[in-house]
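Left out: one protein chain. Kept in place: all the others.
The letters A, B, C, D and E name the chains in turn, as written, and every chain counts its residues from 1.
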Amino acid sequence: MFKKLIRNSRMKSPWLLHFDCGSCNGCDIEVLACLTPVYDVERFGIINVGNPMHADLFLVTGTVNSRNSMVLRNLYEQMPNPKIVVAIGSCGLSGGIFREAYNVVGGVDKIIPVDVYVPGCPAKPEAIIDGVVTGLQKYDRIVN
Amino acid sequence: MFTFTSNILKNFLSQRATRRYPFETRSPFDGARGMLLNHIEKCNLCSICAVKCPSQCITVDRKASTWECDPFACVYCGICVDACPESALYQKPEYRQVAEKREMISLKGEIKKKVKKETDNGIESE
Amino acid sequence: MKEETIPVTKETVIGETAKIKIEGYRFVTMTCVELDENQVDVIYHFDENLQLKHFRLTVSKDTLIPSISVVYQSAFLVENEIQDLFGIHFDNLFIDYRRTLYLGGETIAAPFCKFTVKRTDKSAPAAVQAET
Amino acid sequence: MSMSMQILLVVLGVVAGPLIGGLIGGLDRIITARFQSRVGPPVLQPFYDVNKLLAKEYTVVNAWQAFCAYSYLAASMISVALFFLQSDMLVIYFVQAVGAIFLVVGALSSTSPYSQIGAHRELLQMLAYEPLLVLVIIGIYIETGSFKISAVYSWDKPLLLKLPFLFVVLGYALTIKLRKSPFDLSTSHHAHQELVKGVTTDYSGPLLGLIEIAHWYDVVLFLCFCSLFWATNIAGMIILISITYFLEILIDNVSARMTWRWMLGNVWAIGLTLSLVNLIWLYQQ
Amino acid sequence: MEKLTFILIVLPFLSAIFCYITPYRKIRSSIVMATAFLLIMSSLMLIRITPFSFSPITVLGADIHHIVLILDFLILFLIFYFGIKHHHLLIIIFAILQIVLLGYLEYFMIKEQTVSPIFYCDSLSLIMILIISIVGSIICIQSIPYMKNHEEHLGLRISREPRFFGVMLLFLGAMNGLVLSNDLLFLYFFFEITTLCSFLLIGHDNTERTIRNAVRALWMNSLGGALFIIALVILNSQIGALDMQKIIHTPKAGLWFLPIALLCFAAFTKSAQFPFQSWLLGAMVAPTPVSALLHSSTMVKIGVYLVLRLGPAIQGTFLTHCVAIFGAFTFLAAAALAVGQSNGKKVLAYSTISNLGLIFACAGINSSAAITAGILLIIFHAITKALLFLCVGVIEQHIESRDIEDMRGLYSKMPVTALITVIGVITMIMPPFGLLLGKWMAIEAASRNIIVIIVLALGSALTVMYWARWAGILMSDPFAGKFKTEKQPILTWVSLVSLCLGATLLSMISPWLYSWMIIPIFNEKYLQSYIVTRGILENPSGSFAVIPLSILALIGFFVSVLAVRKALRARVVPPYLSGVQLSEPGTFLGPMNQPVKAEAKNYYLSSIFGEQRLTIWVNLVAMVLITMLIGGAL
Partner (left out) sequence: MSKTIIPFGPQHPVLPEPLHLKLTVEDEVVTEVIPALGFVHRGLEKLSEIRDFHQMVQVVERVCGICSVIHAMCYCHGIEEMMGIEVPPRAKFLRVIWSELHRMQSHLLWLGLFADSFGFEALFMQFWKIREKVMDISESTTGNRVIVSVNVVGGVRRDLNSEQISWILTLLKEIEQEISALKKTLLTDYTVTKRTVGKGVLTKHQAYGIGTVGPVLRGSGVVQDTRTLGYAAFNELNFEPVVESDGDCYARTKVRFRETLQSIDLIRQAMSKIPNGEINVKVKGKPQGEVVSRVEQPRGELLYYIKADGNKNLDRLRIRTPTFANIPAILTMLPGMYLSDVPVIVLSIDPCISCTER
């Protein structure tokens, strides 16, 4: 029963960390929009903690470039297990329209393991919520 | 100091602004630019879309007669749809589903021949 | 460009800038354009009451260009950017990032110089080492 | 009070404390969401959060953090237990201060400037509210003639009638302790602040869960202090607490976060003046 | 009885002479240790025979009065000499004033009446003796390795250790004598010895700075001496006897309060209260054992001891209110100034002043609860502050800095000392330890005094601030893994650990301490304030459950220690640095790809609590309060 309680709690309280890893802001503001009254992800217990030490869910938007890949890896390593990474937007998935630019390494999955990909340019808030939900299901599978 | 009180009390008493997605879904607006699909039976494999695509995510191989699109690189601009001479490409108003793995759309078409085929089942995992 | 463009040289650029500042112009930005293997155009854009004025400085890439951040301090940012992207150098910068404003250690030397450097190999994402 | 009765009360305090605290936290979040015309989380959300945190990977920046987190929790627990034992108010005040000090010391043990600055702001917050709390206790003492909570419960008139200003002063302390705007300087419940999460920045996983539980105890303790102002009947107590807490949420939602300079100046100036007025009035009688 | 008092007072004098003349370090160390042992033993044996009084006629075959008189003049002339040597006008004036008044008192006023008894020992004296003998001895023991290290560090060719230990032991004897004296002339004599010892020890290192500070200490303490002797002259003319007990029990009339007020004033100078705090701050240049012994745990307590002694005489008067307000003000102001300091010894110095202020406030409130609070504060402050000073001394010799900022992450360098320091700090500010018990009593006792209580409330919050941040940074990063215990001489460990145990364990038995030692002090003027049941101190208005809280604290402590053991196995992550941290601990990748060390310094709020900013106002207020005190007495 205790295990079930924890499992239940984990599913109901994913705290998110959002890192803009070089996106055009489009996906970022959609992530932020998720927190606002119209989408209100706090319904699912999600709060933006802004601190890798507290987070369970890592939302990454944007292309990875040579400088921020270090930051990305640092943040990922600082998060305590279990954790889920959601890459958001075309840029986060593959580098998007900037794939061929000289300072772009590529998608987020080149640096850290990505659990859920949310396509879109930019991904809509609904898609981000879907991504989080899918992520949680995966999280549930991983942990239990 | 408490100038905001009336606003929040009004909020407290009135309807919430929240759309309860995913329990209630709102139908998408007409003309919303969502996922890119190809009526491959209409497609002529002319590769205009591949040339026009700003993101260069479409590859057309006329020899192997395949039309490939990297959905994770598509930027949903709709330029290819506008450019398609056969109106084979179109955008659904919904966005593409989230995925746990990388995907690649690879469709087998034929030049100037029309084949009856389902449109949506061409998605294969890489 | 339809606006007035004044050619300047490496020696006169500071003086001209100082003069235009006295006239009430405001620094807008600078643009660097590669002309060929050796030459670049550095275009200075100034503005007064929405009227633009440009300086054009044509120099070779190895020239040490005097920084106008002594006149318009805010120019340091764009000069650093040009240093990064074109590999040319400015003298006497307000804050000199020494070509680290945008680029990390392993990125190609001067990405915007198309005549000298070809496209980089994107296949292997280089590991980022922080220390330089 | 018999021994068994005392033990019962202690157990009640220690067990009910976090339950009530968490529930209040959940209600707080729902009401806050309503104020912002959102739906908000389920009422049990704080429990989910803490449960999840306790089950997370144990990571530390510095093992000393663990000592501080446990000590904070212990001190908060003891202070609530002492309250339920109807003990001496000043002792309770000192014990809860121990918890706050350990929170600060734990935050100082990390080299992250965010945590360090958070710790110093927490100290400044303590500097702001602790004198006020002492004065509130003194006010109650002057009215009832005893520092013991049992004496307050046996007092036949509601204290609020005699100590209205001191109740406002306690409100200041409560706002600071609940980490509500405009005083959520050292850490806050939402992360959008210059100090990330301030004192709790470098706590993670189970230790953060413990700190959250300790915070619930603190909240309960301070609300219990509020309830002393209408100790004549239970209904009065509950109504008073509810109104006070509702006002706290309201203030949180209608004000921006201020700076500690403003806090020290404002809280001391207004708080001390109000307490002085109230105390002098009490002495006159 | 005679033997015990002989050991307590005269033996240290003799040992001091031996220490001064022996050139061998080993012999000197043995003398110091033997004296320390004897002092501790005899002070413990004194417990059984207290209270007692006795009047020796001769000491070592000579008339005791003559010896004291001769030595008294000798000391005054010495002070006069130092005044001339260092060209300090005030010292010269005060010395001459004292010589003249003492002569006048001895030869014109006192007419063959002997004070009886000369020595009187009640519980208050006993507590003081225990503190002096035990804490003082431990400090002396610690100074053996400390001074060795100190001199090696300075690279002295001729050791100044004989002088140092001579003065230290001399001081112990003088302190014991002071608290036992009932004859005020004796008291005055010992008072002057402590002044001289303080001067000699502050100036021990013989640099320009130490001498300047020593001279400052000398003139301020001479002022105290001068006030003392004026008070004696007036007292003698009023009641014709310089007998402490008689003063306390004589009904008051006329200008009665003036000498008492002057004695209080003298006490303030000795306890370095505002505006005389500067000598104590300056005294921090002395070797740390000196600061521990003279300037925190014993000598500065003379002032509060005097006022507590005189307490019954001024009960219920305007004077006592003045003392209370003055003390409370000092408590607040010194705490505020301590917040602005980053120098560890200065923080300790201000904290000492602040605590002395609190004790003065207790003495001024002058109810039995307040007196109890005052005495508890004296006991625990002496132990804890000695401990902290010794810790700072050890740390200073190790890291060559006394700045708090440099002690950041000390745990990784010297774990045991850091832990002991943290325990010391914890005993300063947390229940159920003795100092907080004292503070609790003080606040409850002061609760009817509106000005005092507000000031105390503010001051106690400030106190927490400067202690907590110090304790915090000692345990700062990096903490991962195991560290080796640092190497220290065995005597250092003995002294640190014994003081540490003293501070913690004595707190646990404070209820019994109260019933054994403090209750006997109360007489017809004070009603017994607390009753002790099952380790709970209780009175009608409040209760402090010392033993239950101690047990809970112990449980909490052990749970926390277990948690640390568990945490040592946990994954260590770098602290949050906005994601740009590098593998080097505490550094981040800054602009221009340069590694930058993230630093976070404590807040000293120098714009609010800075010394330059506050001192002048604080001194001004203090002078107004003292004027009020003297004026009120007239």
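Note that a contact is a pair of C-beta atoms (placed from the backbone, for glycine too) under 8 Å apart; a residue touches a chain by one contact, two chains touch by 3 or more.
Since this is a predicted model, take the numbers as computed values, not measurements.
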Touch partners, limited to displayed chains, of the chain removed from view: A, B, C, D, E
Of E:A369, E:V425 or E:V580, the residue in touch with the unshown chain: E:V580
Residue in contact with the excluded chain [from D:Q86, D:S181 or D:T232]: D:S181
Listed residues E:T22, E:S606 or E:N619, member touching the removed chain: E:S606
Chain not shown, touching residues in subunit D: 32, 35-38, 113-114, 116-117, 181-182, 184-185, 188, 190-194, 196, 253-262
Absent-chain interface as seen on subunit A, which is shown: 17-30, 32-33, 36-38, 48-52, 62-63, 65, 67-68, 71, 75, 96-98, 100-104, 121-122, 124
Residues in subunit B touching the chain absent from view: 1, 3-4, 7-8, 11, 17, 29-33, 52-56, 75-79, 82, 91
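The criterion applied here is as follows: only the chains that are shown with their structure count from here on.
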Chains contacting each of subunit A and subunit B, listed by label: D
Target subunit E, source subunit B, minimum contact steps: 2
Per-chain Cα centre nearest the global Cα centre, belonging to chain: D
Which of A-C and C-E has more C-beta pairs touching across its chains: A-C
Chain of greatest Cα-centre distance to subunit A: E
Interchain centroid distance [CA atoms averaged], subunit D/subunit E, Å: 36
Separation of mean Cα positions, subunit D and subunit A [Å, integer]: 34
Distance from subunit C to subunit B - Cα centre to Cα centre, in angstrom: 41
Numbers and ranges of subunit D residues touching at least 2 other chains: 36-39, 57-59, 196, 201-202, 204
Contacts with 2+ other chains: residues of subunit B: 16-18, 20
Subunit B partner contacts - residues on subunit A that touch it in the complex: 37-40, 43, 90, 93-97, 99-100, 107, 109, 115-121, 123-127, 129-131, 133-134, 138
Residue numbers on subunit B that touch subunit A, as the complex places them: 16-22, 25, 35, 54-56, 70-77, 95-102
Parts of subunit D lying in touch with subunit B, wherever the complex brings them together: 31, 34-39, 250-251, 253-255
